[in-house]
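Just one protein chain is left out here, and the rest sit where they should.
Chains here go by letter, A, B and C, matching the order in which they are written, and residues are numbered from 1 within each.
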Amino acid sequence: MIRAGIVGGTGYTGVELLRLLANHPNVEIAAITSRTEAGAAVSELFPNLRGHLELCFTEPEPTRLADECDVVFFATPHGVAMDMVPALLAQNTRVIDLSADFRLSDPVVWERWYGRPHAAPDLLAEAVYGLPEINRETIAQARLVACPGCYPTAVQLGFLPLLEQQLVDPGQLIADAKSGASGAGRKAALGTLLCEASENFKAYGVSGHRHLPEIIQGLHQASQSPVGLTFVPHLTPMIRGIHATLYAQLQRETDLQAVYEQRYATAPFVDVLPPGSHPETRSVRGSNMCRLAVHRPSAGNTVIVLSVTDNLVKGASGQAVQNMNLMFGQEETCGLTHIAVIP
Amino acid sequence: MIRAGIVGGTGYTGVELLRLLANHPNVEIAAITSRTEAGAAVSELFPNLRGHLELCFTEPEPTRLADECDVVFFATPHGVAMDMVPALLAQNTRVIDLSADFRLSDPVVWERWYGRPHAAPDLLAEAVYGLPEINRETIAQARLVACPGCYPTAVQLGFLPLLEQQLVDPGQLIADAKSGASGAGRKAALGTLLCEASENFKAYGVSGHRHLPEIIQGLHQASQSPVGLTFVPHLTPMIRGIHATLYAQLQRETDLQAVYEQRYATAPFVDVLPPGSHPETRSVRGSNMCRLAVHRPSAGNTVIVLSVTDNLVKGASGQAVQNMNLMFGQEETCGLTHIAVIP
Amino acid sequence: MIRAGIVGGTGYTGVELLRLLANHPNVEIAAITSRTEAGAAVSELFPNLRGHLELCFTEPEPTRLADECDVVFFATPHGVAMDMVPALLAQNTRVIDLSADFRLSDPVVWERWYGRPHAAPDLLAEAVYGLPEINRETIAQARLVACPGCYPTAVQLGFLPLLEQQLVDPGQLIADAKSGASGAGRKAALGTLLCEASENFKAYGVSGHRHLPEIIQGLHQASQSPVGLTFVPHLTPMIRGIHATLYAQLQRETDLQAVYEQRYATAPFVDVLPPGSHPETRSVRGSNMCRLAVHRPSAGNTVIVLSVTDNLVKGASGQAVQNMNLMFGQEETCGLTHIAVIP
Partner (left out) sequence: MIRAGIVGGTGYTGVELLRLLANHPNVEIAAITSRTEAGAAVSELFPNLRGHLELCFTEPEPTRLADECDVVFFATPHGVAMDMVPALLAQNTRVIDLSADFRLSDPVVWERWYGRPHAAPDLLAEAVYGLPEINRETIAQARLVACPGCYPTAVQLGFLPLLEQQLVDPGQLIADAKSGASGAGRKAALGTLLCEASENFKAYGVSGHRHLPEIIQGLHQASQSPVGLTFVPHLTPMIRGIHATLYAQLQRETDLQAVYEQRYATAPFVDVLPPGSHPETRSVRGSNMCRLAVHRPSAGNTVIVLSVTDNLVKGASGQAVQNMNLMFGQEETCGLTHIAVIP
């Protein structure tokens, strides 16, 4: 059994990790921490876990966590993991970070977008970017995995086949992305009250969103050339789901459908839909799948890719478990075969 | 492996059966029928099943179904099962009916509420009412199980402990029940359009709802005396979930919390919450649990029971699988350990 | 023109007052206060008001308010109005309080439910309870009107005809009430986040809610005898709307439909629906109407009344404007003829 710990278990990615790990056949949840809830039973905060998990929140103490855990997940806001990770690694506990701390390889870029110096810049080089569809082998060897953000997962999986094969102009990419409100996390805030966010739709962060440099970094790597990306996120009146509508300009002829199907033929969590499809976010709700469709209206130059994920699963906690499976020699799909809940 | 068939697989209880059975360790889905979709792949209609199920809809033919299946589930509107069940039983295939056809033991009452004579009145006596919390042993022996309706499940589980012990006046029961829109089924209808049913709340069927005689039949059996029940269902702007708020008049003193905890001590799918709790429907969304809380405000005579279920799981397809487990000697919880999806 | 001021204009009842008063033909909004937003333009906070209102929030100063206003509305949490009202009345400015400060006539009861002594107990006797359907004449003469709570409005309008004529047992009343999330106000809180409150339904406050003594006070007055009321509020996954399902035990025969129609024949904002109706909350969304239907299933002893309002209009700001109209000799319906927005 893999002994797993979770730091910061009171947010949405935390409870989702609990849902996935509690039913994982080869995992024992050894510890879950929360400064604010230390001492409370997990099932008090999350009654859906009653009968599934008899654990209490504890204070986050790196030494004890390292003793009790083979792997520690960070489901914390940015800035927490980078302070604790060195101690865990030093005791040979592996780390899967769901926060933004180790996603950007350049500490200067990190500081520009997060407004403070990075606390463990030397680890940025070692951290492996946890998108299994590009880094499956390196993830398996990694001590420290940085799970991609929710938008970056949906956007990169959609653009990768086009960029890796230089099929489109990398300088003219547009990602119009829509997310459910759970992307904003479980924190009391006016903007995501039901009365503010339901029956409403709006863009936000048009002038610049922290997921932009992360996406650009990944797309740059894929295309091996500078990337010009316009990224507009939108808040959608639903709980879970990301829908990325991607636009690119074709620069040579190809069979787009075949390109996508081949690229993801061996990826268990990327599903390329038949031509003409429109994936729905609910078709992946509660599951670790990303479903894609590729369109080229009127046989023109504009390629449109539709990419959907559950932002809390493939966009966060599910992908983290997928990474854990790879790191610990499990089947990649182990504990992740949930079927999306419809309706 | 239990070979299972589903008649009428295109509705919400049908797709929910597929979600549950596709991941059940000891079940093989042998057939799924639909007159309108015969020939189509199940995953075309329900893309959440892509990669989980390689089955096509077929025409419903009792003989072939009986050959291929150890058990057949009916996820059909009322009036379908009663025509096909005799042929299946005759070939020793067992039947679990999710429709209303075999829920009422009296054919006269059935005819009054469903507007036509019952087609297999002789089977009404044999059919076992599939509420495991009262009929666990008889279900295990049954050839034909009639799964309770969604409202009747939530209401009966809430009232049973009070009535079985004659703690309340059986002549003065009120069940104010609220259901998500999936209770209306997957059929094109004005009243359950998003534009009609979201941002809206209303009662319906106040003058009489088909679940009323079913609830009364069950409560009568429990209390061994005539039952006076006022039942008001409401349409709630959400997809899944039933919340029954039950009112009864106490007629002798007792420790209500203890009564409930003891009554359901061995029921794996009924969870009695601590005193003072308010169960949320989302705490059971996608899971087979019923969560209950019992209140007695100001130590007065009125007992209030709050009972929540997912109408498509414990209120329909999950309970059907629970019955199947009992009928085929499986662990009662086998394939039913899903944790509710929160948020 | 009536010069109106609003204290506490940043909450949902505040912005709703602005929506109603900005288009009222005989009102000029003279001042709107907010400690936290003083200096900011109202339309910055509420972009729906852009082009309709050129006002900035100011600090709440009673003297200046009294100078500038003929009437001041309090759209504040409880405990604010009772400190400021005496100064306003002293300068002959009339007050319409939407908070709970002057709803209960007994200061002892107020203190028990609100956890502190009342700051202006002498004014409790003078304050008129602002339910025009019972106090139309006294409201017209009042200096200080206490607007009813949202639940009390829907529940009292539903029960009044039965109790005033002693048609039902006043000791056995049940009010099962459902409210949209805006009833919780515009404040950052976990429980009313979209991710917590949508796709979810739950009861709350079963052991006792602050609207209970207010409802009992009103029903007692109507029935002239002690009232036994069980009140269970529920949080419903929508923004606006209250649906009260009321249960009472008939104690003498009568034509219930006629009783209701006669009782409200001259009430412009209470609409008794035809027999057999099920009022929908959306049929009053954004409007000041209360729609009622009365049922007696199977001609039994239980009467069921269905009562719907928009909690922010007839349950708060609309009723406040209705009171203002009466106090200042306007048509009762002036500025309140909005048609509910459907869909």
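As a convention for this text, a residue touches a chain if its C-beta (ideal position, glycine included) is under 8 Å from a C-beta of that chain, and two chains touch if they have at least 3 such contacts.
Source: prediction; values computed, not measured.
Interchain touches from the omitted chain, evaluated on the whole complex, reach A, B, C. Within the full complex, the residue among C:His243, C:Arg291 or C:Lys314 touching the omitted chain is C:Arg291.
Across C:Leu273, C:Val305 or C:Met324, the single residue that touches the chain missing here is C:Leu273.
Here one chain is not drawn; of B:Ala40, B:Leu193 or B:Ala258, the residue touching it is B:Leu193. For the chain left out of this panel, the touching residue among A:Thr36, A:Asn92, A:Gln141 or A:Ser298 is A:Ser298. Residue in contact with the omitted chain (choice from A:Ile239, A:Val313 or A:Met327): A:Ile239. The chain not shown here touches chain B at positions 12, 180-182, 186-190, 192-199, 237-239. Listed by residue number, the positions of chain A touching the unshown chain are 174, 176, 178, 180, 195-196, 198-204, 206-208, 228, 230, 232, 234, 236-241, 243, 245, 247, 276, 278-282, 285, 295, 297-298, 300, 302, 304, 306, 308, 343. Summarising the interface, chain C meets the missing chain with residues 12, 15, 19, 22-23, 46-52, 182, 186, 199, 239-240, 271, 273, 279-280, 282-287, 289, 291, 312, 337-343.
Methods note: only the chains that are shown with their structure count from here on.
Centre to centre, using the average C-alpha position, chain B and chain C are separated by 39 Å.
Multi-chain contact residues of chain A (touching two or more other chains): 12, 182, 186, 199, 239.
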